[in-house]
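Excluded from the complex is one protein chain; the other protein chains are retained at their positions.
Now for chain A:
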Amino acid sequence: MTARPGPVSGAAPAPAPVSALERWRARAARQGAAVLIAALALAAFALLDLMTGPSGMTPGALLQAALAGPEGSERAAATIFWQIRLPQLCMGLIVGASLGLAGLLMQTILANPLASPFTLGFSAAAGFGAALAIMGGALVPLPLPGWLLTPALAFAATLAATALVWLVARLRGTAPETLVLAGIAVMFFFQSAQSLMQFMASPEVLAQIVFWLFGSLLKANWVAVSVSGTILLACLPFLVRDLWALTSLRLGETHAAALGLDVAALRRRAFLITALLTAGAVSFTGTIGFVGLIAPHVARALVGEDHRLGLPAAAIAGALILIAASVTGKALSQGAAIPVGIVTAVAGVPMLLAVILTKKGV
């Protein structure tokens, strides 16, 4: 009797090797599920945000107000739902998404994991513009109402800062390090100007400026939602167009250029979109830090560095962080909600430390 070669008795046959295509599909499914779970968490927090507030409305009363529409017979409930909580929620979603996207763009084009929309002084410029509007409105009668003039000047100042950073950086070829240095210079300039105005302001005006700088969703209304939402929507097609170009840039500027990418043009486009998204977000709400810094890291942890899912993940993560901060702010202080800018700043410190201590790549 001759022995026949074959599998050892009792041993399981070796599994067939999985092809790259199957592994690619499995990874895409895992990443898609992660984004879906984040979106569901966002939906849950959004619902919680609608139900939380100083009025003590029950979920049933809120549902009735929502179903009755803005002209519902219960005036108090209709006003609270349609004029306060829903616009604040929408604003939170838009601002969080905008800052998350802007943060991911900044970290990609500057190849710096600690970059955020505020690295380049955009927030300081917005604060300066707002302070100018508040002080100007207090000194002389202006053609625009204060609630419109303040975001308008904050928006204009942010775009002016963008132009200034770009012009300074252009003198040295708009390399990432030049952009960061120019941004830091511009940030200090606007912070100094803002401090000077605070020093010169009367106590009443100073209180208004400080409240604006806190960063709060309480300033939200439907006009603000429309303007910020339109800016966000207008930027999306440009981001979709550059999905793979942005992913290529993760390899580093030299490799991206060697792959035929016009890195300077991509950086210019992404820089402008970041400025628009940031200006659209902070002009109506004030300074909200850390969302733009942390959301891209959460996105990369969920879906990696492929920007096809990275951008939606950063938008969802940004919105989730901001809405969670809003719920926390309202839960911690029943009478007057703690501004989200303060909550995100406090919560952002441990998150930032976690990023610094665990970061491996760019």
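Definition applied: a residue touches a chain if its C-beta (ideal position, glycine included) is under 8 Å from a C-beta of that chain, and two chains touch if they have at least 3 such contacts; residues count from 1.
Heads up, the rule we're going with is that contacts and distances are computed from a predicted model.
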Subject >> Hidden chain of the complex, named as in its UniProt record, picked from "Copper chaperone PCu(A)C", "Monosaccharide ABC transporter membrane protein, CUT2 family", "Iron complex transport system ATP-binding protein" or "NADH-ubiquinone oxidoreductase, chain 4L" >> reply: "Iron complex transport system ATP-binding protein"
Subject >> Among A:30, A:75, A:172 or A:255, residue touching the chain not depicted >> reply: A:255
Original post:
Tell me, which residues in chain A touch the chain that this view leaves out?
Top reply: 19-21, 23-24, 240, 243-245, 247-248, 250-252, 254-255, 257-261, 300, 304-306, 308, 360-362
